[in-house]
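The structure under discussion is supplied below as structure tokens; questions concerning it will follow.
Every protein chain but one is kept in place in this view of the complex.
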Amino acid sequence: MSLFLGQIVGALGGTLELAGSDTEILRIAPLDSAGPGDLSFLSNPRYQQQLAASKAACVIVAPAMREAAMQRGACIVADNPYVYFARATQLWKRLHARAVAAGVHPSAVVDPEAVVDPTAYVGPLCVVERGARIGAGTQLKSRVTVGEDCIVGARCILHSGVVLGSDGFGFAPEGGAWVKIEQLGAVRIGDDVEIGANTCIDRGALDDTVIEDGVKLDNLVQIGHNVHVGRHVAMAGCVGVAGSAQIGAHCTVGGGAIVLGHLQLAENVHISAATVVTRSLNKPGVYTGMFPVDENTKWEKNAATLKQLHSLRERIKALEQQQQQGSKIGTQ
Amino acid sequence: MSLFLGQIVGALGGTLELAGSDTEILRIAPLDSAGPGDLSFLSNPRYQQQLAASKAACVIVAPAMREAAMQRGACIVADNPYVYFARATQLWKRLHARAVAAGVHPSAVVDPEAVVDPTAYVGPLCVVERGARIGAGTQLKSRVTVGEDCIVGARCILHSGVVLGSDGFGFAPEGGAWVKIEQLGAVRIGDDVEIGANTCIDRGALDDTVIEDGVKLDNLVQIGHNVHVGRHVAMAGCVGVAGSAQIGAHCTVGGGAIVLGHLQLAENVHISAATVVTRSLNKPGVYTGMFPVDENTKWEKNAATLKQLHSLRERIKALEQQQQQGSKIGTQ
Partner (left out) sequence: MSLFLGQIVGALGGTLELAGSDTEILRIAPLDSAGPGDLSFLSNPRYQQQLAASKAACVIVAPAMREAAMQRGACIVADNPYVYFARATQLWKRLHARAVAAGVHPSAVVDPEAVVDPTAYVGPLCVVERGARIGAGTQLKSRVTVGEDCIVGARCILHSGVVLGSDGFGFAPEGGAWVKIEQLGAVRIGDDVEIGANTCIDRGALDDTVIEDGVKLDNLVQIGHNVHVGRHVAMAGCVGVAGSAQIGAHCTVGGGAIVLGHLQLAENVHISAATVVTRSLNKPGVYTGMFPVDENTKWEKNAATLKQLHSLRERIKALEQQQQQGSKIGTQ
């Protein structure tokens, strides 16, 4: 498996410096582990020292790094080296991986009343239920479930174990038991959405659960019923979004974070990992809430004290009042 | 797909006001988005303003709201509107959805020594292992695993990707490595239990893991070995319950919460989302422990200070002592 630098620049643009088009690339590799046959990239000027030391055959750099890169050796100058690198991985895969066959694997169970675009791929042991629709170029990896009436747009990737259209978690309490609220909505997934392994998206109770175009969900994410995830949102692994939450476009949610039900996140809200969102966030920005990790013995002391925090505040208040009185007396 | 109000009241009871039995209902919808062909409901008097503004053809209301509702238009008066609504969704589904076929889908792998009730349904690509038993009317959606000797009661719903009877996480440390403790117990699920997509319930080490009647588990929940979950407990998505925990009847556990091993929760304990239960809770009530979300810059300051909380308490104590001495001196 190899690629010539000329192929890369021919396909992706950029300016090749200090190397011929016929230079052979054996691998794409990180700066610090790249060897003499490898293509690498510098996306963050902070790693400039790694650039100087890198043994890579060629490094993708931004125009501002052109001189520094050429002192080391061959480079490709491109406006956005990280995006260029991403496109290079796509080129690599296109040329080397076995082409993803369109069509339905014979072991998949597709209901005759489901509609799978002829350019889509339904992998081994998938289940596509009645009324479901799978868009053009979309790939269902192995063991994916797309439930009744759920719609997946074009060019999506659903990884192994994904479940779309499981029932939302809706029950009415009656006499100490739970009466099931049938979930009559479905799931609608836009175009260019990627959904990670074993991630679950519930169908809506009455209306649909909606994932807009360009959304990227990592593995083991849970999306509750009637959630609306705006365009180009990205959520890392193990995130849970409870029912009816509305996530604005371009939000990001860090791994293990929880968004409670019925909340609204404005566009461009960024939630840190493991943060619990307990109220709507109407202003763009970065939001965090997590207990800082510490040595266990120190944590124990601080956590125990935390339970008295409110009363400590009262004691501080009392001290301030006494001191104020004291100083009044002092100044009399 | 439609339903007449007469069919609904005929099946579910309640008093129909200001509309004829032949009024056609096209959809069940929330108050605020309901249109002129829709049935809606008011379960919480707080939303009374939405009631007045709703365009619904008919609204399910409690007896106390009868007058207010009739000022708007047609209504069904029922003792518990939320439960009535739940039953209406069930009626809707029963009349409109394709009947769930009983029997075993031909793609499922059912061991000849497993027992599946003839009224149960085992969906596509499920695995039911030797000695497992599936009760009357129980539905295994697609891609469910029921492990060896595990028992599922009557009228349960297991969503896609559920795993019952994976090995509990038990290892004895020896010389820096782990010696596997074979998990010789099984899983016993009661009647009317619903288990969400990709949720896992481990088999017991020596005795069984037990889920009692009426329990509702959401998606991506992890139940460790030898856990006992009491009747009508409900757990939201992404909850983890560690081994040998005992959860009393009627408890609820919010999304992303963690219950540590060997703990006991009394009946009617309610754990907030993302809370870590580190000790047994013997009194009914609501329990919470989560770091409040904040703007990241504010969080950073508070989190840094949190690491000094115990020493801050000591400083407050010192201030109090000094002040007390000072005031003693002052009063001499």
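The first chain written gets the first letter, and so on, giving A and B; residue counts start at 1 in each chain.
Quick note on the criterion: a contact is a pair of C-beta atoms (placed from the backbone, for glycine too) under 8 Å apart; a residue touches a chain by one contact, two chains touch by 3 or more.
Because the structure is a prediction, the values reported are computed rather than measured.
Asks: Tell me which residue among B:V104, B:I134, B:I247 or B:L309 touches the hidden chain in the full complex.
Replies: B:L309
Asks: Given the contact definition stated above, which residue among B:I60, B:A86 or B:A242 touches the chain not shown here?
Replies: B:A242
Asks: From the list A:R46, A:R98 or A:K283, which touches the chain that is not on show?
Replies: In the full complex, the listed residue that touches the missing chain is A:R98.
Asks: Pick out the residues on chain B that sit against the missing chain.
Replies: Spelled out for chain B, the touching residues are 107, 109, 125, 127, 129-130, 143, 145, 147, 161, 163, 166-167, 169-174, 176-184, 198, 200, 202, 205-207, 220, 222, 224, 238, 240, 242, 256, 258, 260, 271-272, 275-279, 281, 285-292, 294, 298, 301-302, 304-306, 308-309, 312, 315-316, 319, 322-323, 326, 329.
Asks: Considering the entire assembly, which residues of chain A contact the chain that has been omitted?
Replies: 27-30, 33, 80, 82-83, 85-87, 89-90, 92-93, 97-98, 105, 107, 123-125, 141-143, 157, 159-161, 192, 194, 196-198, 214, 216, 218-220, 232, 234, 236-238, 250, 255-256, 273-274, 290-296, 299-300, 303-304, 306-310, 312-313, 316, 319-320, 323, 326-327, 330
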